[in-house]
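My questions will all concern the structure given below.
Note that one protein chain is taken out, while the other chains of the complex remain in position.
Note that the chains are named A, B, C, D and E in the order they appear, and that numbering of residues resets to 1 at the start of each chain.
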Amino acid sequence: MLKAADIMSTDVATIRGSATVAEAVKLLKERGVRSLIVQRRHDQDAYGLISETDIVYKVTAYGKDPKRVRVCDIMSKPCIVVNPDLGVEYVARLFANTGIHQAPVIQGDLLGMITITDILTKGDFVEQPKEVVLEQRIQQAIERARAICAEQGPMSRECAVAWDEVEELQAEAAHQRDSKFYDAGKTAFEIYCEEHPDALEARIYDT
Amino acid sequence: MLKAADIMSTDVATIRGSATVAEAVKLLKERGVRSLIVQRRHDQDAYGLISETDIVYKVTAYGKDPKRVRVCDIMSKPCIVVNPDLGVEYVARLFANTGIHQAPVIQGDLLGMITITDILTKGDFVEQPKEVVLEQRIQQAIERARAICAEQGPMSRECAVAWDEVEELQAEAAHQRDSKFYDAGKTAFEIYCEEHPDALEARIYDT
Amino acid sequence: MLKAADIMSTDVATIRGSATVAEAVKLLKERGVRSLIVQRRHDQDAYGLISETDIVYKVTAYGKDPKRVRVCDIMSKPCIVVNPDLGVEYVARLFANTGIHQAPVIQGDLLGMITITDILTKGDFVEQPKEVVLEQRIQQAIERARAICAEQGPMSRECAVAWDEVEELQAEAAHQRDSKFYDAGKTAFEIYCEEHPDALEARIYDT
Amino acid sequence: MLKAADIMSTDVATIRGSATVAEAVKLLKERGVRSLIVQRRHDQDAYGLISETDIVYKVTAYGKDPKRVRVCDIMSKPCIVVNPDLGVEYVARLFANTGIHQAPVIQGDLLGMITITDILTKGDFVEQPKEVVLEQRIQQAIERARAICAEQGPMSRECAVAWDEVEELQAEAAHQRDSKFYDAGKTAFEIYCEEHPDALEARIYDT
Amino acid sequence: MLKAADIMSTDVATIRGSATVAEAVKLLKERGVRSLIVQRRHDQDAYGLISETDIVYKVTAYGKDPKRVRVCDIMSKPCIVVNPDLGVEYVARLFANTGIHQAPVIQGDLLGMITITDILTKGDFVEQPKEVVLEQRIQQAIERARAICAEQGPMSRECAVAWDEVEELQAEAAHQRDSKFYDAGKTAFEIYCEEHPDALEARIYDT
Partner (left out) sequence: MLKAADIMSTDVATIRGSATVAEAVKLLKERGVRSLIVQRRHDQDAYGLISETDIVYKVTAYGKDPKRVRVCDIMSKPCIVVNPDLGVEYVARLFANTGIHQAPVIQGDLLGMITITDILTKGDFVEQPKEVVLEQRIQQAIERARAICAEQGPMSRECAVAWDEVEELQAEAAHQRDSKFYDAGKTAFEIYCEEHPDALEARIYDT
C-alpha cells in the first residue's frame, strides 16, 4: 500500500502570516498551486494553511480588498496534519471525515504537502483497490488458519492466534466498507467453531 | 463587474451516469480537469456533477473498487447551477454559502463550467475589489443627490428618488460587508433630513 | 413527470433590500406567504430571498428591533434558483441536499416561486411515485431489448443500444434509491451476456 | 413578555408511527397544517414529529412510494420540546440554535404545538423588541441603584444588591446581542465604583 | 426500561450568568464536574448551560482572558432539556441527534442533570439492549395475536387490535434500527392475512 510520503509534493510554497491576501494570490498564480503553507514563528507554533478556496469564500465573496486583508485573517491554523507513514487510503478517509482538500505532511518538521489531486493521480486505488486486496488477504488467512489448526489441533495456541488474525482482517474490511454495524452473520471463526467445538475454549484460555 | 460568462470554461468534459468511476478517473486525467458534468437523459432531467473530491471521499476513502462503482452512485445531482449573467462576486458568495467548488453555467442549455480557480485566476477582485468600487459609487450618488435636491428643492420627487438610490447602494455595501446588523448610525439620508426637515415628508408622499 | 413550472406560484411577493424587517413582516402577513423575493438592482445582480425563518432566527431570537434591521442584513443572497423545466422530484432533491424550503424559478427573469408546500400539495408523488414508474419502465425496456436482440441478433448494434438504455434506467433507479454503492449483483445486461456471450463484444465494438 | 403557552396552537393533529406516509400527506392536507405529532405508546416513550419537510426531503426527493414508507421511518424522534412557560424570544432562539421550525409544547403531557409562523404572526416582537425593553429596564435599574446608594450609603448591603441587579440585566442584554465577548468597556457599576471607591468593598463582604 | 430520572445526578452545580469564566473554571474544578447550569432570573427565563467544552473552544482556543469573559457570553441558552420520564435510550438518541453531551432534567423546575457518562455507567444498555428486548416482545405479541385470532376468529375486533399492537412494536423496532426505509418484506400481519384473507377486512371496518 502506498503511503503519504510516496505521493506528496516536496516542493511546498510557503508564506508569512503577516503577508496580504493580494501577495498570496500572486504566489498561488506564480507557483501554479492551490494552497500555501503559512510558516511557523517558533517551535510550539502550529502550521497554518491558506487555499484558493479560503480566498474566494472569505475575500472575493464579500468584495473585500485583498490588499487590506492579511493571510493570518483567513488561514486555517492549526491545520490538520498527516504523518508520512500513513497509508493513502487513510489519508483519503481523513480528508473525507474532516472535509479538507489538502494537508501538510509533518514529522517534527514540514516534509511536504498532499492534496486530493495527488491522491487521484498518483495513488494506486484504481489498480489496487483495498476492498479487493483485503478480500484476497482474508481468503489466504482463512486457508492458513485451517491448515495450522489441522496440523496443531483445534485447541492449540497456534490455531487460536491464526484465527485472531483472520478476525482482525475481517474487522478491517468491515471498517473499510463503513458498514454501520458488522453483525451480518457468522465470521469464518464462528463457522470453524461449529465444526470444532473445542476451538473456542482453547482461544479463551490463551487470550 | 465581470460576470460568470466572462470567466467560465466553455470546453466542458461530460460523462454518462452509467459509466464507472474508473472511466471517470481516466477522463479526469486525460483532460486535466477536476470535475465532469454528468449528461442529462431528457429535458426535465437535472445536470449532475462528479469531482475528484467525490471520488477520493467516497471511493478511495473506503477502499472501494472504482471499476465496480458507477458515476451515478457518487455524483451530485441535481447540482447547483449558475446563470451566465451573475456577477463574479455573487458566484463566489454562492460557492461560499453552499460549500461548492464548481458549478455548471446554464441558460436552458449547458453553456460552460466555472470553478474556484477560474474565480481566483480570471476574476478582477484584486484590481477591482467591490468594497472599494461601492465606496466610490456611494460617494458619487451622495454628491448627485445633494446637487439634485439643491436644484429641485428638498421636497421634490427627484430629490427623494436620488436619496433612494443612495440608500440602495448603502444597503448593498452593508450586505457585502456581511455585517450582521446594519444599524450602525445614521445613513446619509438621515443626516440630510436633519438639515432639511421637509425632505422626509416629500419622500413618504411620493413612495 | 411534473416539472417546476407546473406547480410554482406565479404571484410572487417582492421587496426592496433597503426595506426594514418590520415592513417585510407586514407584507408577509398581508400576502399570507412565508417568504419574499428581494428585487435585483441591475442585470448582473443576484436575486435574494427573505423567509419567515430568517426573521425569527436572526431578529426575534436576538430581541432585535425589526424597525432598525433591514432586509438586506438578513436575506439569503444569492439564493439557490430552479430552472422551470426541472422535474419536481429533482426540485425536492435539490431542496433536500441544500436544506432549503423555497426557491425562485428563473429563466433569465423571475418566473415564479416554488415551496415545500407546493411540492407536497400540488405534486403527484403520492399517485405516481418515481420508484414505481421507473420499475415499470425498466421492465418494459428489458422486454424491448430482448425482443430487439432476438430479432437483430445479439451482436447487432441495435441490440447493444437497447441494453444501453436499460442500463441508463437502472443507473437512474440506483441514484433514486440513493443506494450508496450500486454493485448489488448482476445487471439485466450481464445476465443476458451470460446467455449470449457474443453480445458484450458487439457492444464494445460499437461504443 | 409573551410565553410559549400564549401563542401555541392547542388543536394539534396526531398520527400513529405505524401509519404510512400517504396517510400522513392526506392528514396534512385535510387539516391544513405543516406537521403532525407522532403519538407515544407508553409513558416513557418520546413524542415524535413528522413535517412536510421530512416527507419532501426523504420520500419525494428519492422517488419513494409514500404508500410503502411508514411515518416511523422518517419522523424525528425524540423531538426537541418546549416548556409552556418559556418566553417567546427564547423559543425563537432555541429554534435558531437547533435549526427546527416547530416543536410540541409539553409539561408532562402534550399541551400544544408552536411553529415559526406562530412566532412571526402572534408574537409581539415588532411592537416590543426585547432589545428596546431591556435598554429601558437597565436605565431604570441604574437610576434606582443610584438612588438607593445615595440614601443607604455606598457601603450598604442594599446598594450592592441594587447594582447586582443592574449587572444581571446587562449580562442578559449582552447575551441577547450575542456579542461574542462582553468586555466592551466599564459597566455602570464600575463607573459608580470609581466615584465611590468604598462600594466595591461593601459588595465583596456581602456576597 | 430505565428513565432519565433513574440515572440523573440530583446534586447539580449552578452559577450566575454574570459570573466570570475564571469563576466557572474554579467551580468546575472544586466540584469535579464537567458542566454547570446557569440560573434563571425569572419564571419565563430559560436555563443555560456552560460546559468545559464551551470554555476550551471559546476562551482557551482564542487566548481570551477568563477573568474578562462572562459566563453569559459563552453559555448555551436556552439549552435542550429532558423530561424525567423519558427512557434512557431516547435520551441517548436525543443527545446523538442534537450533538450534545449533557442536559438538565426539567419538569417545571430543575430536577437534575444527565450526561453521556451517566448513560454509559448507570444505564443498563449492555445487559438489556433494546434491540433484544424488542425482539422478544414482538415474538410474544405475535404468539398472543395468533392465539386471540384462533379463539375469537380472524374477523373479530380483538384479533385486529392484537395485530395492531404487533405492528406498533415492529414500527418501533424499525425506528430503533434506524433503517432508512422499512419496506423489507412482509410484516407478521401480512403473512397472517395471506393465511386468513378475511382478517384484513375486519380490521379496516374496525379502525
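The definition used in the following text is that a residue touches a chain if its C-beta (ideal position, glycine included) is under 8 Å from a C-beta of that chain, and two chains touch if they have at least 3 such contacts.
This structure is a prediction, so every number in the text was calculated from the model and none was measured.
A.B. asks: List the shown chains that the missing chain touches in the full complex.
C.D. replies: The omitted chain makes contact with A, E across the full complex.
A.B. asks: Among E:R16, E:R34 or E:R146, which residue is in touch with the absent chain?
C.D. replies: Touching the chain that is not displayed is residue E:R34.
A.B. asks: Under the stated touch rule, tell me which residues of chain A contact the chain that is not displayed.
C.D. replies: For chain A, the residues touching the absent chain are 1, 3, 16-18, 41, 43-46, 58, 64, 68-70, 72-73, 75-78, 80-81, 83, 85-87, 90, 93-94, 97-98, 106-108, 164, 167-168, 170-172, 174-175, 179-183.
A.B. asks: Could I get the residues of chain E that touch the absent chain, sorted low to high?
C.D. replies: Touching the missing chain: residues 22, 25, 28-29, 34, 52-53, 55-67, 88-89, 92-93, 95-96, 101, 116-117, 119-121, 123, 125-126, 129-134, 176-178.
The rule is short, and it goes like this: only the chains that are shown with their structure count from here on.
A.B. asks: Thinking of D-E, which of A-B, B-C or C-D forms a repeat of its interface, with over half the contact pairs identical?
C.D. replies: Looking at which residue pairs coincide with D-E, the repeat is B-C.
A.B. asks: Touching at least two other chains at once: which residues of chain B meet that condition?
C.D. replies: Answer for chain B, listing residues that touch two or more other chains: 58, 64-65, 93.
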